[in-house]
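Can you read through this structure? Questions will come right after.
For this depiction, one protein chain was excluded, whereas all remaining protein chains were kept in their positions.
Chain naming follows the written order as A and B, and within any one chain the residues start at number 1.
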Amino acid sequence: MVADMGLFGKSKVQKLGDSLTERLKGNLDGAAMTQAELDALDPSLFALAEYDAAAAERSGYSNYSYWKSTCRVFWKNRAARFLLFLLAALLIFTFIQPYLPNQKDDITIYYDQSTDLPLKNKLPGEEPGFFLGTNSIGQDLWARIWSGTRTSLFIGFVVALSQCIIGVGIGVLWGYVRKVDKFFTELYNIINNVPRTIILILISYILRPSLSTIIIAMCFVGWVPMSLLIRNQIVIIRDRDYNLASRCLGSSSLRIMVKNLLPYLVSIIMLQMALAVPAAITDEVFLTYIGLGLPLDMPSLGTLIIAGRAIITSAKLQYQLLFPCLSLSLVTVCFYVIGNAFADAADPKNHVN
Amino acid sequence: MKRTKKLVAFALAAALSLGLTACGGNDAAGSDSKGGDSSDGVVYRELYENEMTSLNYLVVSTQNEFKASGNFVDTLISYDQYGQPYGSLATSWTTSPDGLTWTFTLRDGVKWYTWDGKEYADVKAQDFVDALEYLLTPSNGSKTSDLVTSVIKNAQAFYSGQISDFSQVGVKALDDKTVQYTLEAPTPYFLSMLSYVCFMPANGDFLAECGSKFGTSKDTLLYCGAYRCQEFNPQENQVWVKNENYWNASHVYIDQIERTYNAEASKIAPQMYLDGTIDQAKVPSDLLSDDSYKDIVRPTRLSAYTYWWLFNFDPHFDDTYEPANWKLAVNNLNFRLSVARGIDRIKAESAYGSSNPEANLIRTVTPEGFVNVNGTDYTQLGDLAAVSNTDPFNTDEALSYKQKAIEELTAEGVTFPVKILMPYNPTIPYEGECCQIVQQQLEGLLGSDYIDITVEAGPSTNYLSEIRRSGKYGLMLCNWGPDYADPETYSDPWSLGYTYNWPELCTDPATLTGKTYTDADMEAGVFDDEKFIGTPETVYINMVQKAKDEKLDIETRYTLFADAEAYLVNEAFAIPFHRQMEDGYVVSKLSVFDGCYSPFGVSNYKYEGLHLLDQPITTDEFYQQEQQWEKDRQSALTSAAASASPETSAAATASPAASK
Partner (left out) sequence: MAKYIIKRLGSAVISLFIITACIFLLLRLMPIEGYLGAGYEKMSPEVVQNQLRSLGLLDPVWVQLKNFYVNLFHGNLGISWIYRPNVPITDILAAKIPISISMGAAAMALALVVGLPLGVVMSRFKGGLPDKLGTSFIVLLNAVPVVVFYLIIQLYGSKIFGVPMLFSKTDWRTWILPTVCLSIGSIANYAMWMRRYMVDELNSDYVRLAMAKGVSRRNIMYHHVFRNAFVPMIQLLPASLLMTIMGSIYVESLFSVPGMGGLLVDVIKRQDNTMVQALVLIFATMGILGLLLGDLLMALADPRIKLTRGEDGR
C-alpha cells in the first residue's frame, strides 16, 4: 500500500486539489446561489455519516488500474496507434514473407535462363518475378530487404532487451546503494573512455563475423549509457519522502528498489528501450561501414545499405539504396513515435483528463 | 507519408542532376584539353584511397608505397614498354662466366636532388653499397631484405649477425662509377631483381644525417628519379613535380602530379571525374552500364598476381565439417579432378562484374606473357602447352571423374556428401559473392548428394593466419605474385615451408617420389627447418628442384618448370582461376601502353612515358591498343632475342620511350 501511495499518491492529491480549485473558481466567478437553488439541495447531504472503515479506505479513483490507463492513453494517440499496427504488420510480414507463394530466396543468385549469366542490377520490375529488382550479383532485392529487416530487427530487439536488463540492473544498484556509487562511477569512467571500436575489433578478432559476435559486441558496450541514465534518475528520487517513509517502516533495500523506484522509471525505461532498437540497427550500419559487419549469407539492413551506398553515383541503381533506407527509416520512425507516445502514456500525470 | 515523398524527391533530384552532369562532364572533357591547369604544363590529378605509410623505399614492401619509390628514385635496370630490361642508372653491365659476379657501370652526371630541386650530391657506386648495408641492418626493419639475402653473397650471414664486417658482403664500389655484386649461387634472373626497391641506391651521408627519420617526410628523402615530391601531407594531398634533371626527362610527359587523399574515393571519384576535377577514377563494376560512364570507361591491365583454388591436404577445421572424411576424399585424384573440371569459371568470374570475364581467366599458375624463351611464351613450353590450350571447365569430364571418385571413395568408406568448407576473406570485394556462385554452381552440377559446400566468412582481421596458415579450410581461393622474372617465383607456394595447402601431406603414393628428407638435405639447403626431416618428397618438388638446378640453359630450365607446373595443374594441386585487373575499371585520361611494363619490381608504377590525353581511352580502343601492343611486343622480343648473346649483354642506352 505504501508503495502504491508512493507511485500514485502525488498525482491523485494534485488532481483532487486541482479539481477543487476549479470548482471553487467556478463558484466564485458565478453569482451567489439563489435562494431557490439553496432550497433545492437535499438536506440529507448535510446529515452526519456513519463511520464505515471500507468507505474510508476508498479513494476517488478506486477503479484505477495503472496499465489499463497507460494503454488507454496510448490508444488515444492516433499516430502511435497507426504506427504500432504498421510495425506489427511489418514484423509479422518479415516472418511469413519466405512462406508466401512465388518468393525468391534471399541469398540465391539467379541466372538468366537463356544466357546463363547472373541477373545483375535488374531494375525494379524489369525482370518478371523480381518485384524490387536485383542487386549487383543477381540476388532478389525484395527477399533480401525482408530478410535484412528481420535480421536487423532481431539484433535490435535482443540488444535492446539485454541493454535494458543489464543497464537497469546496474543503474538501480549504482544509484541507490551509495557504497557502490564510487566504484561504478569509476567503472563508468573507464568503460566509457575505452573506445568501443577497440572492443568491437577485438571481439570480432576472437570470434568470426556472425550474428552472435555483433550482438555480443553491442551488448558489451551498450548498457553503459542506459545505466547512467537510470542512476541519475534514481539519485533524484531516492531521497523523496515516500522512500524515507518506506525505509522507516522497515522495507528492505531490494523492496524499495523494485517497488518504489523502478515503477517511477517505467516511462523512461520504455522510451530508452524503444530508442535502443533503431540505435542498434544504426550501430550495425556503422559496423558494416568500418568492415566488421555480418557475413554475406546473412543480409541485414546494414549490409544492404552499405552495398547500396557504394553505387549511389549511378542514378539508375539508386533503388538499391533507396529501398533498404526506406525500410530502416520506417522502422526507426515507428519506434521513435511509439516509444515517445508510450513514455507519455506511462506517465501517470497524463492519466487524468 | 511525408518521409517517403521526401525520399522520392531526393531520388528524383539525384536522377536529374546526375543526368545533367553527365552531359556537362562530357562537354568539359571535350573542350578542356589537358584536364589540369595548362599554365603549369601538363598536370595530372587523381584521388587515392590508401595513404602510403612511409617514403623510405629501403623499408616498405607494399604496392601502395612502391608507386612513390619508383617515381622518386631510379633503379639500375628498368623495363621498357614491352617489358624488356634496359639500363637506367646503369649504362652497361657484364657477368662473369660462372654467373656469380655482376659488374655495372653507372650513368654519368646523375645527381641526387632535395625535394625543392637543389643539387645534393652525385649518384655514386658507394650509394648502392650504403643502401644495402642499411637494408641488411635488422634494426632498420626492412621488409624486403629477404630478396637480398636470398641471392647476395654473405648477405644472410650479415643479416643474422654471423659476420659483422659489411665488406664481406657481396657488393662493392670498384670506383665511383662501377658497382659490383657477388652472388651466393648463379642466378639467371638476378637482373630482374635490380628493378626492385631493395636494390635502389641511397646516399650514405644523408642516411646517417636523417637516422630513423629517413623517408618520413618529403625533406628526409633524396630524389634521383623522374619526379620530386613537392608536397607530402599525409591524409591530405601530395604534389609530385617533374625532375627536370632526370636523365630521361625528355620522355617524362607529365609535368606535375597532384594526388588528393580521400578515404571514400571509390564512391566520389567517378562523380569528380565527370565534374572535370580529376583525370582518373576507378569505376565500380556496377556502374559500367551507367549512361554517364559506359562510353568512357575502360579496363586496366591484368595484375601478375594469379588466383587459384586450393584443396587443403592438412585439414584442421571443426569436426562439424568432418576433417577425417575430407582427408580421405581430397587424397583421391578423381575427386579433386571432378571439382577442378566442374567449376564454371566464367560464372564465378562474373561475381567480379567484369564486362569481359573470359579475358581475366587463367589456365596456368604462371600467367601468360610473364617470361618467354626467344619469343615463345613460357605457357606454351613443354607439357604446359596442353594445359594452357584446353579449357579446364568440362562438365562431361567432371561427371565421369565424379563417377570414378564415388566408386573409389565408397570403397574407402567415405560418407557422402563430402563436406567442403569454403571460407572467404570478407574484406576482399566480391570474393564472398564469387564463393557463393561457385557453391551454388558446383552443387548444382555435381549434386548436393556428392558434395556439400559451406561458404563461410573468415575473420576480417588476421584472415590468412586464422584460415589458410592454420589449415581451417577445405577449398579456398589463394594467390601469389612474382618477385623476379623467372618461373621459379611461382613455384614457391607448393614448396616446403610454405603454408598454402601442404601437398607433401598428400597420401596418394603416385604424388610422392618415395624418398624422405634427411639431415643431409637440410645441410644441402633444400629446406631450413628441422621439422621437415622425415617428410616425403613430392614429385612436384622433385621436378621443381631439377629445374632450379638448371641455371645456364634458360630454355631447358623453363621447360622443366613448365612440366612441373603442368603436373601441378593436372594433379589438381591448384585449380587456376583468374587474374585481377590492376585498378579494376577506370575512366582515365592517361595513356596505357606507352608506359613501362613489368610484372615485378617498381617499373610498372612509373609515370615515365605516359601521356595525358584529351579524351579517355574507351574499352574498344583499349583492346585494340592491347592487340597492337602484343604484336609490337612480339617483334620486339624476337629482335631482342636475335641481337642478345647469352653470356654478356650490353644494354641499349636508348630508353624505350626514345624509340617511340
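Annotations for the structure displayed:
Operating definition for what follows: contacts are C-beta pairs under 8 Å (C-beta built on N, C-alpha and C of every residue); 3 or more make two chains touch, one makes a residue touch a chain.
In this text, all values refer to a predicted model and were calculated from it rather than measured experimentally.
Taking the full assembly into account, the omitted chain touches A, B. The residue from B:Y79, B:W102 or B:Y159 that touches the chain not shown here is B:Y159.
Contact with the undisplayed chain is limited, among A:P278, A:P295 or A:P348, to A:P278.
Among A:L41, A:L117, A:I165 or A:L202, only A:L202 touches the chain that is left out of the view. Contact residues of chain B toward the unshown chain are 2-3, 6-7, 10, 13-14, 17, 21, 53-54, 56, 59, 61-63, 138-139, 141-146, 149, 159-160, 212-213, 216-217, 233-236, 260-264, 267-268, 271-272, 275, 277, 461-462, 464-466, 483. For chain A, the residues touching the absent chain in the complete assembly are 178, 186, 189-190, 192-195, 197-199, 201-202, 205-206, 239, 278, 282, 285-286, 289-291, 305-306, 309, 312-313, 321, 325, 328-329, 332-333, 336-337.
We adopt the following convention: only the chains that are shown with their structure count from here on.
Centre to centre, using the average C-alpha position, chain A and chain B are separated by 52 Å. Chain A contributes residues 107-109, 111, 116-118, 120-121, 136-137, 201, 204-205, 208-210, 291-293, 295-297, 309-319, 322, 325-326, 329, 333 to its touches with chain B in the complex. Listed in rising order, the residues of chain B touching chain A in the complex are 3-4, 7, 11, 14-15, 18-19, 266-268, 270-271, 284-287, 289-292, 347, 350-351, 353, 424, 426-427, 430, 432-433, 436-437, 440, 455-462.
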